[in-house]
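Data block below; observations after.
Excluded from the complex is one protein chain; the other protein chains are retained at their positions.
Each chain carries a letter (A and B) given by its place in the written order, and its residues are counted from 1.
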Amino acid sequence: MRRYLNRALGPALFVVAAVVVALLPRFMGEFRLLEFTLVAIYVIALLGLNILTGYSGQISLGHGAFVGVGAYVAALLSLGRPGLELYMLDPPSWIPIGNGMTPVFTIPIAALVTGVIGFLIGIPALRLGGVSLALATLALAVSFPILMKRFSEVTGGGGGLNLNLPETPFGWDISTRHWLYYEAWVTAGILFLAAWLLVRGRIGRAWRAIRDGEVAATSSGVNPALYKTFAFGVSSAYAGAAGALFAIETAYVNPDTFPVSLSILLLASAVIGGLGSLAGALFGALLFEFLPIYSQEPPIFSFHFADQAPSVVFGVFLIVIMLLLPGGVAGLFRTLAGAVRTGRFRRRSDTSELA
Amino acid sequence: MAVPARAQRFELSIGPLLRGVLLGVGSIVGALAALVLIYRTTDVLNFAQGEMATFTTFIAWSLMHHMSYWPAFALTLVIAFVGGAAIERIIIRPVEHRPEIVIVIVTIGLLIALNGLSGWIWNPEVKAFDDPFPNGTTEIAGVVISYQELGVLGVCLATVVLLWAFFRFTTLGLVMRAVANSQDASRLLGVRVGWMLALGWGLAAVLGAVAGMMAAPSQFLDPNLMLVILIYSFAAAVLGGIDSPIGAVVGGLILGVLINILGTYVDFIGGELRLPAALVVLLIVLLIRPQGLFGHRVVRRV
Partner (left out) sequence: MKRVLLVTLVLGAALTVALPGAFARTEATQATPGITSKSIKIGGTFPYSGPVSSYSPIPEGMKTYFRFINARKGPDGKRGIYGRKIDFKTYDDGYNPAQTVQLTNKLVLEDKVFAVVGTLGTEPNIAIRPFLNQRKVPQVLVSTGASYWGTQYKQFPWTSGWQTDYIAEGRMYARWILANAARQKIAIFYQNDDYGKDYLNGIKQGLGSRTNLIVSELSYEVTDTSYASQIARQRATSADTWILVTTAGTQTVRALATAKRLGWKPDQIIINSVAATDGVMAAAVASVGQDYVNGAVSTGYLKNNTNPKYAKDPAIRSYRRIMSKYAPPGGVNIRNSFYYYGVAKAYDFVRLMYAAGKNPTRASLMAATTRMNWVNPYALKGVRIKTSKTDRFPIDQGRVVQYTNGSWTEISALYKGR
């Protein structure tokens, strides 16, 4: 009975979370809904990063570049050639940009395209480990804005592309803001479940084996090359989906929107949220969304902080969290859960009485 | 001010080559050696290396308002050393044995914090930085090079040589190499490993300060001074082999030359794609030789 309850805990939490997410819009103003829509988008991105770095142990400092790829794909597809003509852009005809499609359909396509690109990049990345991989992916992050600027006949260059302002598709009768919110969260939910299935299945076990000791994994018959490349592909697909949603939501893409700092901050958020735990993506996303905005308006302090203070605070915060909570927030919850489950709290107070 | 035709022709062919060499050496090597140094001794890739260098350069800038160049330079080196060692003991020590990713995030946090702090303390407006080398230029193989560029080249090469000599010929250097090789074995031999690590970071900070003070006169001082250079540094370090000082120098040279030549002669790449193109080449090299040109191959025996 007890073990059954243990196993049911995860799904139960998921259901609870889903209910909370579904009901939240009743209690929120329009802007808060926007913020939570972005949280969903970041959850998707961080799930992907978690899979790559947390579960298969490959450090990526280039995740933001894949988000950008997804965003641009979505932008190009939803604008279509007629839309691009308004920018006087005429991409080469071999690129299959249609005549503009309903934005929601661009999400899976963007995910697919980005996933394939990620998979291809994963092939050479195999041979790099640890530091070298971190640097190679950093190179991706650095190159992405430059490439987007350079191929301006397709991407609109520095000026970027305005997508059409979002609207509820198919004539459905809900407000655009609600549509965007549910679009993002439903996608996040689906992708979360997919990640969960992947991670607890054979593939996830192979990933973890590779992460914890590639040599041992190989000798147990796991082919690291295949799984590592697959991890790259999956993680980029997630990033692509996040990017597409991001482009739809923000309705604007340009090279400055996906700078190197995006990749770095995504990694930092993933780590603080907790690697090796899917729930960590949620905590990381909350941090990523709310910390930059609310560190500009400290409600408690009213000192005149210098403009650069938020950066300093954020940097120090990163360091402190890593010193105190290397498992991230999810790790903290897991420890608490463990303590609660084994009743260690009670036992400790017992012994203290004896001392 | 007509330039003789013959010199012009040279300008076009050797020019990019030589400029590439200068680019590669001038700013990269110092930061590079520091990166490699830390990595070699402590197995940590310090993402904040550039920001530490910038921060100490700002300190130098302030000092130079109160004293002349070389005393300020020397004092900055001392401060850098103490600062670097302190950072190692206080911030890095607690997370040394944690997974790699945790250390990476800590150094990234350090990067962000130092960047913000530089802007906060000294305000982000661009500042001029003193130049110890005389003004004026000279011609080498038809290429106009300033004394400043030559001076920077000289200082960086001297620094690298000193570093090499330190590791090769001094006891302390030997001990540090032992620590890099195996911390446990060193401990068994009675080495105070903790202090060696701090020493490594302190030295690296000094090198970073040198790099920053060499780069600042031509790049001008603002909080983002070393950010772009950092990327080149990393690329060069990986290219050359992240645990090899010689690799660092050679990697820097090759990268600098590559970037310039690719940019000048390959039209498709032009000025815009120089950095990505160089990074692609870097990736190709890594594919063929993952440990970099001079790095040591980690052989995994199954």
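Methods note: a residue touches a chain if its C-beta (ideal position, glycine included) is under 8 Å from a C-beta of that chain, and two chains touch if they have at least 3 such contacts.
If you're wondering where the values come from, they're calculated on a predicted model, not measured in any experiment.
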item: Positions on chain B where the hidden chain makes contact; value: 1-3, 8, 11, 15-16, 19, 22-23, 27, 116, 119, 124-128, 135-137, 144, 146, 148-149, 217-222, 224, 228-229, 232, 260, 264, 271-272, 274-275
item: Interface with the undisplayed chain - residues on chain A; value: 5, 9, 12-13, 16-17, 20, 24, 27-32, 34-36, 38, 146, 149, 157-160, 162, 165, 246, 250-252, 254, 256-257, 259, 286, 292-293, 296, 304, 306-308, 310-311, 333, 336-337, 340-341, 343
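The definition used in the following text is that only the chains that are shown with their structure count from here on.
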item: Intercentroid distance (Cα basis), chain B paired with chain A, Å; value: 32
item: Contacting residues of chain B [partner chain A, same complex]; value: 39, 45, 91, 94-95, 98-102, 104-106, 108-117, 119-120, 124, 231, 234-235, 237-238, 242, 272-273, 275-276, 279, 282-283, 286-287, 290, 292, 300, 302
item: Interfacial residue positions of chain A with respect to chain B in the complex; value: 53, 59, 124, 127-132, 134-136, 138-139, 142-143, 146-147, 149-150, 214-215, 218-219, 264, 267-268, 271-272, 275, 306-312, 314-319, 322-323, 326
